[in-house]
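Heads up: the structure comes next, in structure tokens.
Only one protein chain is missing; all other protein chains are in place.
Chains: A, B and C, in written order; residue numbering restarts at 1 for each.
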């Protein structure tokens, strides 16, 4: 976990000791851990932290290894592919120190946006916020106060092609800015199936209920009508099925009978911030692996 | 809150200082608290604890007052009725020290039963367990070890009238034993609409999910498939709408991706015990008032 | 609870229906609730919400009443004093809509400051932030982005009178700006006994441990050494006894063996924000009453 390895004085980047994260999933069989640990041992790497999970339901195996070594991510990717192929792995290797490039999207409620901007600023999230995107202009100033570019991409109701054009602009931004993760931080527009597919596994939403309860609109009002004693929030990957994507994190808070829908909204802000911040942190640290409609989260 | 008022040495029961609980609900209007506190002041009673709630949605007002006084519950009921009538109150007065008579119903999973029996034994629940009822015989011995009568009331699938007869036996038991509360402590038979109506407001169930998520059968398996990160349990009044009755209490516990459905069941046992025990305690202390499909819980 | 009463179109302020909060504590005796509710009834006020607590240990009685009425706070204060006197009450009446004037103090860690500024901005805290005060200049820009005056009041170690002068400047600011509450939002200077006394009951600190565990410096490091499984934060009134003041709120978060002291600090930021924000909110809503070294919190 420690980030405190001594920095070599004057070596080329390729020769420094770097920190790396390997994530993989594959059909479970004997020898996977052995193969990975042998590979790392042979290439002079040292395991810092390793987690694994074998899903007996699906027969899939998942692994995350945080390791150090005096090599480059390109060399590692080149040499690991033989191991990956032999076990039919879906695998990735990233530099642990590299910040993930992120776009934050927001509509009218800015608590998650403010929370993520501040966490990023103080180094609590390993992300580089490339841009804030909104269908409104309310948070242009907040973005500016963090020196983050703000893009106003309006979506007009009833206007032909408005959503299509907005999504095209978003995708161009994602491409131009080499964005690796889009975060819907209370962005209230439903995305097209096409966009969901294009950003599959790279887009996280915060839904303001404890899913699968209270899908769809006005979940706090639904929760109030039902009289639940805990309200929640759910951070999940976005899929074409609204509010049905793989769940990354959930949080709840206790509420009493006296709490009005408006007060539920206020209580909910805190659990939304917490659930989303954890989900973004874990994703950025390559701790979240997809397992069908579920997630494996190596915390 | 203190139960430690000095016991008078040699007075008739009717002249002792007793502890009482008044609960009421009525249309909200000016003067209710004043009327109640005046009544108690005039009759020489002292308020120990008082809670109230005005529901702006429904225009209803709810109140619970714990008070002491040198009178009897019969006299209080007689004299308070004028106040109750003038505000069209739905009200009740109980002796605070009087234990509620309860029947516990169970099928094959005994954790809630064991928990409630033990809590009752050590004085942690103000209940008198009149009987344990089960459609199986597994827990006859457990009931016996607590000196609680055990009634085996089998329900045979496909046998005509079997459920009807079982429910009739239960209702007779409720009547004969002056039972005030029936607790479904993992009793796995669906009750008839008729029974639900007859026991309305006097029957509590523990559902092994965070309602309204995962209604119906095998909720832990549903939760596993959906990949939720917290599992829950819900104690609620039973109504004819399965798993839709007013919620009294909910509890959740965090679970990771590695937890199998069987392990969810194990984790769930603890949250079920906690949610149900609190619901039974609060109901027995007259802390739960019905507010349509919701509850007001004065804790 | 609802703030949505219709505003009268064209009446003098003194004739409008206002919302008020009465808080009181006094020796417990029969008739207090009756006296208060009679007073409110007679003056045409309507109780919205009322809570009370009788402490059997100390013999003290505490009450908070939220009520509406077509009068002014001055008239209420004038007319209630007779009731207050007759029960030897320590009492206060405030307009519920009036925002409390607050100074936020911070040193080098800005998460609580950022959190409170944002909550205030979106109306989640009923406060008016009169100023941000710091012994450093790091957060001048953050304060400016919220249009809040920033005061740099340095405290130089080893310099004679430096702390004394700094505290004198703070007290002048408190007086000039009619500040009702000082919040130490990770302000890392120990205050003099004199200042603690002058601001008694009007100054809240967030301590980054679950008090009384880990008083004093570097509590997260202490927690790490001890190997605790939950870390916490404590919001409390400041007294001359360091970290011994009456506790208003505490929050905890689960941590594993792998969490380093630096990571504890990061986890701790969230619980600090939550505990402090709740304490400030409750204090600003006149929900916290002092009971010796303890607090009564009517939530």
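Everything below uses one rule, namely that a residue touches a chain if its C-beta (ideal position, glycine included) is under 8 Å from a C-beta of that chain, and two chains touch if they have at least 3 such contacts.
Computed from a predicted model, the values in this text were never measured in an experiment.
Undergrad: Which shown chains does the hidden chain touch?
TA: A, B, C
Undergrad: Among C:167, C:249, C:270 or C:285, which residue is in contact with the omitted chain in the full complex?
TA: C:249
Undergrad: Which is it among C:145, C:192 or C:213 that touches the chain not included here?
TA: Answering carefully, the residue with contact to the hidden chain is C:213.
Undergrad: Can you say which of B:58, B:86, B:145 or B:194 touches the chain missing from this structure?
TA: Of all options in B:58, B:86, B:145 or B:194, contact with the hidden chain holds for B:145.
Undergrad: List the subunit C residues touching the unshown chain?
TA: Residues of subunit C in touch with the missing chain: 53, 56, 210-214, 225-230, 232, 246-252, 256-258, 260, 291, 293-297.
Undergrad: On subunit A, what residues meet the omitted chain?
TA: Against the left-out chain, subunit A lists 1-2, 4, 30-31, 33-34, 37-38, 40-41, 46-54, 56.
Undergrad: Contacts of subunit B with the missing chain: which residues?
TA: Answer for subunit B: residues 1-2, 49, 110-111, 114, 118, 122, 124, 141-142, 145, 258, 260, 263, 266, 269-270, 274 touch the chain left out.
Here is the rule we use: only the chains that are shown with their structure count from here on.
Undergrad: Which chain has its Cα centroid closest to the overall Cα centroid?
TA: C
Undergrad: Would you kindly state whether over half or under half of the residue numbers at the subunit A/subunit B interface are used by both copies, giving same or different?
TA: same
Undergrad: Taking each chain's centre as the mean of its Cα atoms, which chain lies farthest from subunit B?
TA: Centre of mass proxy via C-alpha means gives A as farthest from subunit B.
Undergrad: Go ahead and note the Å separation of the Cα centroids belonging to subunit A and subunit C.
TA: The mean C-alpha positions of subunit A and subunit C differ by 36 Å.
Undergrad: Send over the residues of subunit A in touch with two or more other chains.
TA: Correct list: 258, 260.
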